[in-house]
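Missing here is one protein chain; the remaining ones are kept as they sit in the complex.
When the chains are written out, they are named A and B in that same order, and each has its own residue count from 1.
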Amino acid sequence: MSRRGTEKMKKFTRLASTVVLAVAVTMPLVASAADRSVKVLGWGAKSGPLKSFGVNSEAALRSAIAQINAAGGVKLGDGSSAPLEVVSYEDSACKKDQNIAILRKTASTTDAIVGMGATCSGSCQAMYGVLQKKIGDTSDSGVQMPILSDTCIRPGLAKISEWAFRNVPNEVAMYDKLFTWLRSENPDVKTFSGGTETDQGHSFITHTAIIVQAAIRHGFEWVGPSVPELGPKVKQGMKELQAAAKTQHWLMGDTSYSVQARKIKKQNPDMVLVSSHPFSACGFLKEMKRQKVKPKLLVGLTSSASQETLNGCMSAAEGLIIPTGFAPITPEAISANEIVSKAGGFLDLHSAAAWENAYLVKAAVEKAGISATADTVAEDRRKFRDALASISGIAGLIGPVTRDGVTGEASKPYVYVQVVNGEWKVIHDPRG
Amino acid sequence: MDDFWFEFVEITQSIGDGFLYGSTYALIGIGFTLIFGAMGKLNIAYAATAIAGAYSSLAIFTLFDVSLVIIFIVSAISAAILGYLVYLTCFRFIPVHNHLAALMASVGGLFFIDEVIVHATRGSPLNFPSMFSEAYFEVGPYGIRGDLLFVFVIGLISTGVLLYVLFRTRLGLATRAVAQQDVAARLCGMSIHSTNSATFAVAGLLGGIAGAMTAAAVGILSPVMMLPLTIKGLIVTVIGGLGSIPGAIIAGLFVGSFENVVMYVRGIDERDMYVVALLFIFLIFRPNGLFGKTITRD
Partner (left out) sequence: MDYYLNLINTIGIHTLLGLSAYILLLTGQLSLAQAGFFAVGAYSAAVLTVIFGWNILPAIGLAMLITGFLAFLVGFPALRVRGLMLVVATLAFGEFVRMFFYNLKWRVTHDGVEVGPDGTMGFSEIRYFAEHGWTSWEVTSLIWIFVIIVMALIWWADQTRSGAVLRAVGEDELAAGTIGIDVTVVKVAAMTAGGIIAGLAGSLYAHQITMLDHHAFTVLLATFAIAYPILGGVSNVFGTLVAVIFIQGLLVEGLRFLGDWRMLLFGALIVVVMNLKPRGLFDSQTLQWIKNVLRLRFFRRLS
């Protein structure tokens, strides 16, 4: 290409990219409907290894909202009806800075009254930290917009801010009841051991502070290297357990589990805990199978009660028991499952929460009596938040969900599922 | 005394397992070192093409239910094709002396390959078939995994074939000539671009085998495997010495054993820190790695 040609091309490219940049960045997220609508904006991980979470939650949220709108939408403060509208569902890629950017974009450039995200617990922690901590605290310049999360499950996050709400299972209760039940059903199972992925905060803390403690409380005996005084004092127990069990831990992306599996084989426990996400859980389970470690009971982490575990290691995971907040066992759950599958996603304990959140939003909107106009966004958000905090419960997909307005957390019904012949089957239903 | 013997067995078992597993690191290290030796440039997308090769072979396996041997072959060929494409998009058109631009382009290539795989699989881990996964030989107090042994043997064979190609064929001669002195090689009539493309393809073949080996050893494929493999591969390349194939082999096997025994003795939290410390020790005492050539002004 001649010199002039190159010059022209460079100028054109520069001009074109400036135009694209300007248009793209200033493009508001609002897709305005002609009439009033109550807007929400969702986000989750739609790229990266956690892509399926975002895809499933989006499918669930959009499907639920379509159902609500088909049944007449929501009632506004003046008695009229309006549809719920998803302004967009963004990709937050499990990155804290992107989550905060989307949060601020929603709060400052759209009329959405609630933000519905995110996927990763770390992202939720960062986002909640950016919100105003206490309602009405004028010295706090944090963002004032409610957030309702469906997936980030690490315990105790919503109390970071009074604008933060979650619809995630209470793992403490779930595992406590699980071990009560396992204890009564399996009198011959006495000893247990297990491992977790240490670089994932959710897996690690749930394993060390919740699952192991629950098992001990219900009479199972920890047979790792000896641990002095492992008791109900969670913190003390955690440190000891962490120190003792360090060789049974692994990292999220590890590809070799032979040392850990051999240690467990040596301990010869009746029950093994595998508290980790599908990739490393599968890696570990396959290694156990290779080394012919066959415990009587296998217990896993809530997040692994999904299709992914079956994709990764259907046969090695045979017998794995996990408490989960979703299984297609009620008419509502079954029909929701069908609808969401048609929309291109799966319902599991995380995305089912996204579905339920749509109905929770409807309940809070109707309780709050909002105006849904462009001038009343700030008041609408405040009213919505107050209403959401005052809701004590809604009907979930597999049973009633109770809510605690002070902490912003939920208490959800759950069932126990197990991998039987390569599929998840409900083996015990402790609801009601 | 019993305790000591027991610990001894456990430690040697860990070393053994790690050693066999280290053959995957060795292959990745050889790939990095081949490209660096030939062009003086770093191809960060290399481990990604290796894993992508494994994904392609998994796709073929799922669609056509072929034998497991075919899996390795398909993986090698797809990774070779991908390697060539990476050369074409990230190295071919960038000025020869500009190492940084090529490096950054290959970083873009890594991101791209990663996202393509995530899009195709929705990020879900996938079961990967492995040969001899049930084979487990008990030799006294030791247990040897049949599939790791298989992986090790494949590694040996691949390295042997590679060395044959490098030292007994015209292509190998051309590669070594271009690596040594590309100006003189051009004067002798060798085409730099075809030679480099061939180098990338050959490295890709190795990478594809390594990718399939890693997937077969762990039994699952997931995009999260790319980054750790890239980092380990780079560490192995540096410890072995840039441009040295025997260095990469020895370093790969050594790092594999080392990290596994540290894993046994000190646990997961310190394992990677020790590997990093090992790298630093090498860099302090042998900055050119085990067999590296001293980098001169040329």
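The rule is simple: a residue touches a chain if its C-beta (ideal position, glycine included) is under 8 Å from a C-beta of that chain, and two chains touch if they have at least 3 such contacts.
Only a predicted model underlies this, so the values are computations on that prediction, with no experimental measurement involved.
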*Return the single residue from A:K46, A:R385 or A:K412 that touches the missing chain.*
A:K46
*Residue-wise, where is chain A in contact with the chain that is not depicted?*
7, 10, 13, 17, 20-21, 24-25, 27, 46-48, 51, 90-91, 93, 96-98, 100-101, 104-105, 107-109, 122, 125-126, 129-130, 132-133, 138-143, 154, 160, 198-201, 204-205
*For chain B, the residues touching the chain missing from this view*: 36, 42, 89-90, 93-95, 98, 100-105, 107-116, 118-119, 227, 231, 234-235, 237-238, 242, 269, 272-273, 276-277, 279-280, 283-284, 287-289, 295, 297
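Operating definition for what follows: only the chains that are shown with their structure count from here on.
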*Touching chain B in the complex: which residues of chain A?*
47-52, 55, 198, 246-247, 249-259, 262, 278-279, 282-283, 286, 290-292, 307-308, 311-314, 316
*Across the complex, what residues on chain B touch chain A?*
10, 13-14, 17-18, 21, 115, 118-119, 122-127, 133-134, 136, 143, 145, 147, 214, 217-220, 222-225, 227-229, 260, 263-264, 266-269, 272
